[in-house]
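Pasting a structure below so you can have a look.
In this view, the complex is presented without one of its protein chains, the others remaining in place.
For chain A:
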Amino acid sequence: MYVAAKGGEKAIRNAHALLAKRRRGNKNLPSISLAQIAQQLTLAVDRVMAEGSLYDVELAALAVKQARGDLIEAIFLIRAFRTTLPRFGYAQALDTSEMLVRRRVSATYKDLPGGQLLGPTFDYTHRLLDTSLGVADEAGEVDDEARQADPADAAPVAMPRVTDLLGQEGLIEAAPADEGAEPFDITRAPVSFPVDRSTRLQTLARGDEGYLLALGYSTQRGYARSHPFVGEIRFGDVEVIFEAPELGFELSLGTVQVTECQSVNQFKGSATTPPQFTRGYGLVFGQCERKALSMALVERALRWKELGEEPGAPAQDEEFVLSHCDNVQATGFVEHLKLPHYVDFQAELDLVRRMRAEQAAERPADGIKEAAE
């Protein structure tokens, strides 16, 4: 009985002690350091920063460790910490055209200024288990010399964005201008529908990767088909600029690594707008290409109204998509079913018994057939 009288407190303490023990595992093995997690489980750390919406490599690594590798639990830990942090203000919009690019590919042009830059990617690897990694002090495939030899990694440079190149011809819709207005902050104000662009993008940016992947996938399979091309997906370092009102000048807070995806989608044009391409936008902390791409697909699908498209697919349903994409909310509410519900269950039990009794009284002969129902 998990509510055994007065045992609750002790049971919880014991459970937590056991959890701590299991988390640590075999004590004869060394504990993993946060630096090891940050360096060797980089993409897990990136995902925790992205969906935890807090850019702090060390805390994200700590969360991964504390959560025993359960990334949604780690994201939850980061969110719960993030919520206590004061807001000093809003940084200026990131200028991703100034990004020091570590990886950039475009699916729309064979070559373009800056070139295709594969960078650190799983793309084109053969997914064969590499048993050489199974040893404790594996040397690694790439030695430091080779790393130095990769100029993009050693000294990344900025390069123009594909959408800017398309924009010069007016072939793609202009990106919405930055009016300098304060964005809606979904962590500081309740969202009400319909939402504006900043709310949509923020919600998607911290949304669950798997959820957005599935919804983005659905748009490719005919549910809100939007004919996407990956105009560009880029990953690199961007400077965060903050203008402190007290100081009256801009200062750089440092750099963050982000993945940006701009999809280029068909648009037939309307009475007022000539045919041109439209955009879907994805931006994620760290290197999270799957998420950035999925986000761009879903973001584009959600814009059906302003582009005069037919609604009807799940990915186009703003209230549905945005209300359910937060995995911390989702996991909490789904998992709360583990909490006791016996007061309500008792009430249901009573009703079912009563209705069964009434039915039996009305149709006593049918009693035998009951099992077939």
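For the reader, a short list of remarks on this structure follows.
As a working rule, contacts are C-beta pairs under 8 Å (C-beta built on N, C-alpha and C of every residue); 3 or more make two chains touch, one makes a residue touch a chain; residues count from 1.
Assume contacts and distances are computed from a predicted model.
Missing chain, UniProt name from the options "Tripartite tricarboxylate transporter substrate binding protein BugD", "Alpha-D-ribose 1-methylphosphonate 5-phosphate C-P lyase", "Aldehyde dehydrogenase" or "CHAD domain-containing protein": "Alpha-D-ribose 1-methylphosphonate 5-phosphate C-P lyase". In the complete complex, the residue from A:D95, A:D130, A:E243 or A:D350 that touches the missing chain is A:D350. Listed residues A:S33, A:Q92 or A:Q266: the one in touch with the omitted chain is A:S33.
Against the chain not displayed here, chain A makes contact via residues 1-9, 11-12, 33-35, 38, 56, 58-59, 61-62, 76, 79-84, 86, 187-194, 319, 323, 328-329, 331-336, 339-344, 346-351, 353-358, 361.
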